[in-house]
Each structure stands twice: as C-alpha cells, then as structure tokens.
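Before I ask anything, here is the structure I am working with.
With one protein chain removed, the remaining protein chains of the complex are shown where they sit.
Chain nomenclature is as follows: A, B and C, assigned in order of appearance, with residue numbering initiated at 1 for each chain independently.
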Amino acid sequence: MAIRVTVWNEYLHEVQFQEIAAVYPQGIHGCIQEFLEKEGFAVKTATLRQPEHGLTQEVLADTDVLIWWGHMAHHEVKDEIVERVYRRVLDGMGLIVLHSGHASKIFQKLCGTDSSRLKWREDGEKEILWVVDPGHPIAAGLGEKIILEQEEMYGEHFDIPKPDEQVFISWFQGGEVFRSGCCWRRGKGKVFYFRPGHESFPIYYNPEIQKVICNAVRWAAPVSGSPEETYGNTQPVVELHLAERTTISDLHQGKK
Amino acid sequence: MAIRVTVWNEYLHEVQFQEIAAVYPQGIHGCIQEFLEKEGFAVKTATLRQPEHGLTQEVLADTDVLIWWGHMAHHEVKDEIVERVYRRVLDGMGLIVLHSGHASKIFQKLCGTDSSRLKWREDGEKEILWVVDPGHPIAAGLGEKIILEQEEMYGEHFDIPKPDEQVFISWFQGGEVFRSGCCWRRGKGKVFYFRPGHESFPIYYNPEIQKVICNAVRWAAPVSGSPEETYGNTQPVVELHLAERTTISDLHQGKK
Amino acid sequence: MAIRVTVWNEYLHEVQFQEIAAVYPQGIHGCIQEFLEKEGFAVKTATLRQPEHGLTQEVLADTDVLIWWGHMAHHEVKDEIVERVYRRVLDGMGLIVLHSGHASKIFQKLCGTDSSRLKWREDGEKEILWVVDPGHPIAAGLGEKIILEQEEMYGEHFDIPKPDEQVFISWFQGGEVFRSGCCWRRGKGKVFYFRPGHESFPIYYNPEIQKVICNAVRWAAPVSGSPEETYGNTQPVVELHLAERTTISDLHQGKK
Partner (left out) sequence: MAIRVTVWNEYLHEVQFQEIAAVYPQGIHGCIQEFLEKEGFAVKTATLRQPEHGLTQEVLADTDVLIWWGHMAHHEVKDEIVERVYRRVLDGMGLIVLHSGHASKIFQKLCGTDSSRLKWREDGEKEILWVVDPGHPIAAGLGEKIILEQEEMYGEHFDIPKPDEQVFISWFQGGEVFRSGCCWRRGKGKVFYFRPGHESFPIYYNPEIQKVICNAVRWAAPVSGSPEETYGNTQPVVELHLAERTTISDLHQGKK
C-alpha cells in the first residue's frame, strides 16, 4: 500500500505576493504534492486557513508522513492542533520539517530547544549541501553533494538538540555552515529537518531536492507492527518475595 | 566560587502525609540541601506554594544548577514559570530532574516527548543501578553498582529521546529494567535525569545516591566563558560576489 | 531481489560436544539458515575450518548481510579475513554479531573498544529483553518484551562505544542488566549486536528471537544507490581567489 503523505503549507506568501505566486503557482504544497505523486505516494494537502488548519483527527489518523512548510504565521497555528500533531508523531507518524518550518511550534516542541535561533541572510547566494552519512537511506541516489546556485542562507549556531543522525551539512558562499539534514526519533515517530526551500527560489523543482524529500518520506514512514507499550501501574513479571518494609524507626537509626 | 544550587521541591507529600513527614522532616529539599552544603555548594531552596513557586527571575539568574522534585502537583506549576526555567536552561543553567519529576512540565518540554510514560509499582522492591559508562564524571567515587533494598519500581518503555550520555541502567526485582541516569544537552544547558527517590523511602539519605547528585551538580554547572552566539539577519563573513538572480521566466523554462 | 545473507559460524562446539550437537544437529548456522530461508532471504553459510573461513572475496562481494557467531576460536580467525570483512562493512555490507561474537576480532575492530569485556555466568537463568525503542524496525512484530526461561547471563559493564540506536536492554534473574540489542553505523555499513544465543540453550529456535534476526537482516541490508564518495586530493568546487601566502618573516613578526 502506498505511503500516505499530507503536505501542510502555510500558503500565505503565494497568495499575498505576486512574485512568490509566480514561483509556485499551485502553492508550495502543490509543487511538493506533484513530485510525490509521481513517485507513487498517496498525497493530500492541508493549509493554515482551512478549518483546524486542515489537520483534523481524521486527516492525521490517515497520514503516515506529514510534511510541514510554514514561515510568516507560525503563531497562528493553534496550540490544540500542535498538540494533536505532536501526539501523532509520538504514536509513529513521520514528520518532515522544511526550511523556515524550523521556527514552527511543532518543531520547537519536538526539539525541546528554541530551534527558531539561527542566522539568516536572503541574498540568493550559493549553497552546497554535502552528504556526511553516505550510507543513509535519505542520501540514496544522490551524488556526494547538491549545489543550489541561489538560496537564502541559514547559519550556525542552530539551536537544536544533537541530531540522532546527521545526513547533510551545508556550505554557504558568505562563509557560514549549517546542519541541513537532521534526523531525530521522538516516541515511535521519526522527524527529519531539511533546510532548503525559501519561497522566493524555485528549490522544490530541483530534482535532487525532490529525491531527498522522497527518500525522507520512505525513511519517516511508520514501522508496521510496532510493540504496543503498556504504561502506568503494572504487575511484576517475576514473583516478588519482598523483605519487610523499612520502618521509620529503622530510618532514624540510619539504616537504609 | 561555589556552585550555586537551588533545590526545588513540590513539598506537598511531606506536609499532607505524616508517614512522609517522618521520612523527610525538613522536606525532601531540606535533606538534599543538607548534603549539598556539606559538599561545599551554595544552596537555596524553593517550593511550589511560594510566590512564583519560589523561582523568580532573580532566583533563577543566581542559580547555576536547579534540582527538581515534584510528583502530585505537576499541573499546578504555572506555564510562565516553566517557560522561565526553560529559557535559563537554554542559556546554560544545569537542571537535575529527580524521580517523579520525569512527568513534570519542564522535563517534558525539554525532552520533546511524553516523558510521563513509563511503568511503575510501589511495592518497595530491590533496585540495582548499574554503571554503564564508568568513565563518566557522574559515576566518580562509586562502585560498579548501587543497591537500594527498597524502592518504587519504574520500568521501560520510558518515553524519552535517546540520551546523549547513559550513565546508569536499573534492574528491578520484579523483572523490569530502566534507564536510570540519563544526560542531555539543551542549548547551552545540561540536563540530568536520575530515577531514585520515591518519597516513602529514605533514598536521599543514602551516601551513594548523595554522591551521584553531588557529581551531577558539578557536571551540570554552566561552562564559564561560553561563546556569545548571534542570531537573526547577519552580514556575510566573506565578501559575496553574487550572480544575477534567477528570474521567473528562467524558472518556467526549467532552469534552477 | 532477495537480500543475500551469509551465516558464518565457528562450528566447533557442535562438532566437539555431543550435548551441543543435540541442540543444533545442523549447526547453529544450519538452524539460522533455515528460518531465514523461510522468510524469503537468499542464504548461504560459511564456517571457520573452510578455506579462507568460507569468506572469500567472491562470497563477501555477493553478501548483503553477514551474520557472525563465534566463541571458542576467535583467535583462529585470520587477520587478513577480518580486514576483508571490515572493508566490506565500510563499503555497505550489513553485519549482525550474535552472542559470544561480542569478543570476535571483527566486532572489536568495528567497535574501537575491548568489547570482550563483560560479566558472564552460565547457570541457565531467566532473561527478559525489554524493547526500549518501540518504533525501531528491529522491534517490529514483537511484544514489549521477550522472555527467555534459560540463558547464559551477560552483565554490564559491557565495553562498547555508545550505541547509535539502543533497541533492547536485558534483565537477568541474578541481578544484572545488559545492553542486548545495539546498532552502530560504520562507513556505509550497519552493525547490529544481539546478545541471546548461548550454544547450550535452544535460543535460535525461539520464534521471537528469529523475528528479531529477520528484522535485523532487513535493517542492515545495504542502501541501494549510495553516493560514490571521492577521497584524496581534490579541486575546489568554487573558484579560489587566494591571498598571498604568509611568509616566514611574517610569521616571526607574530602575524598569523
């Protein structure tokens, strides 16, 4: 069965700015949907201004991997929906956070750090993404680097927890580096952050960038048949033969 | 200069239950304060029912390492204070979370997972904490294991992100295991979770447990002279000689 | 195409000791081969006393995942063959090291530590393997624990580098714990260590143990289409406009 992907996009830049609409006439989500469908995934989209931001319980329940692009309206995403996405990730749904999504509520919540903190510069300079884990499935089918002639710069320090797996590190023309492709596990879910994709550059039309996102969808898809964990008060697995409980008077005589 | 420690305790069990008061007549915080002071640390305490839970901006600004014990009233801790502690951790303050503090708001926020999820059983069974990283500073001065004759059990699965450093793993009489001593870094701050310390057992009087907590304070203390990071829009480090920016018509002819 | 597995077994206990032959009449390798073939893998076997230990260049070139069981004759494995296996792992071949294989030359070489160091006791006590990463593909199809009624004990401290992924932690009846299922990446290859499998207990007939090994084979299989890395002296990606080189007289005037 095809992996079910939901592409979430803020979808404001494309509506408000003509020059961005020119880059992504169907919205960033439409562009991503198109190349994912060609790869055989079952793809839906959702956007900020839809009821419940398009992320109802039903939509999330039917989503294997959620892709997240947001930028100017992170604060408009309701905490209740953030909590809902968070619970689904812990339960196994994959999450791919793109570019400016680094500052989204959901990504900060999963990081446990202020991942909004980084350097940026929108001069359209060259970016080179180097593969630093060539055996990683997200790097499959690539060469040893991806060159983007014009992109927004993101620079370190990027305030994230240490990635569980580091796939890409970026070089920028102006002298900065950036951890551009980072994996974490949260609960049963996998999270991948991928840096490229400023709205004013046609990054998501780039076949290598598309390949990374397709690979990441396969990597982040839930494992089928994961153990059902039980939590809370539980009976012992082996029989307990307990010693008598320490009394308070024992205690004050200095006994453990 | 002595490391400045603030011991935060919910301080409800000791007030409400005579049998807990008998174990910790000065409160859990009082017991911890006492052995930390013997070790030469500069120690203050703070409790839930104080104004701002005792954790004012001033108190936190003067705290190198915060120790956190809470259990029955995690929900009473105000989000505003949680946020304040969180910001101080990212800024370099150490945080030591004890026992049932695993379900506190601050620990969940720093984990990025639902760390309230684990198994538990309050039968007073035997726990053996094994050192699995013998070169770690938090294990200094210990033997290869700590035996606690009677403790509450916590069992896996414990829903935490993969520890950056794993110092202890516990064995329980009833058949469970638990990752009992776990380190993470968040921003410039260090976080240590240490499992033992149920309120009805006199765990914090145990000299080996005290040694672990003292070691953890030293480990978690902020590094002096950390780089001042700059975030946001920044100038290039090396001069940019930029190519002409891609135009929309370039784009629709399939150029990157 | 089926994943190609080679099961390597020292194959001495089964030949030399009647009681072990009774447990594994076709050898440990024969038992493992059988359940792997039922799962659809293309399986060959190799043993110590074959020429080149059965691990010729051709055999390794045709192996996606190598499984390793050895115990009493680690020192008989030729360094040249160890080097050959090592190179194949770095090149992408998966390696699954079972039980007493922890002390093998190849595992020590990949660890970079003295992984022969651990505690052991052959009393046939109970082992409980707890899943501590329930979203991990190696845990698929399991419950939250595996109970083995009788096994050899291995106890911490186990001298391994910190696992990149920790899947299982074992509890033993006698009071020990052990990191029983550990993943590392080395070059393009994946390495999984799995503890159970003492030769005198029929562990590899256990369906849950078989499931773990089958899962591990799929997890460890090489990624298709990994980037071809280039090493050594390379040309710049972007044109260098170099400053004049610092002279020795500059240097002795204290200039960088």
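FYI, contacts are C-beta pairs under 8 Å (C-beta built on N, C-alpha and C of every residue); 3 or more make two chains touch, one makes a residue touch a chain.
Small disclaimer: the values here were computed from a predicted structure and weren't measured.
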{"item": "Candidate in contact with the missing chain, chosen from B:13, B:29 or B:126", "value": "B:126"}
{"item": "From B:40, B:141, B:207 or B:232, residue that would touch the chain that is not displayed", "value": "B:141"}
{"item": "Touching residues (missing chain, whole complex) on chain C", "value": "19, 22-23, 90, 109-114, 117-121, 123-126, 148-150, 153, 155, 157, 159, 161-162, 164, 173-176, 184-187, 201-202, 205-206, 229-238, 240, 242-243, 245-246, 248, 251, 254, 256"}
{"item": "Missing-chain contacts mapped onto chain A", "value": "128, 130-134, 144, 155-158, 162, 165-166, 169-172, 175-177, 179"}
{"item": "Those residues of chain B which, in the complete complex, touch the missing chain", "value": "92, 126, 128, 131, 133-137, 139-145, 147, 164-165, 173, 185, 187-190, 222-230, 237-238"}
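Just so we're on the same page, only the chains that are shown with their structure count from here on.
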{"item": "For chain A paired with chain B, centre-to-centre distance based on mean C-alpha positions, whole Å", "value": "25"}
{"item": "Two or more partner chains touched - positions in chain C", "value": "128, 131, 133-134, 144, 165"}
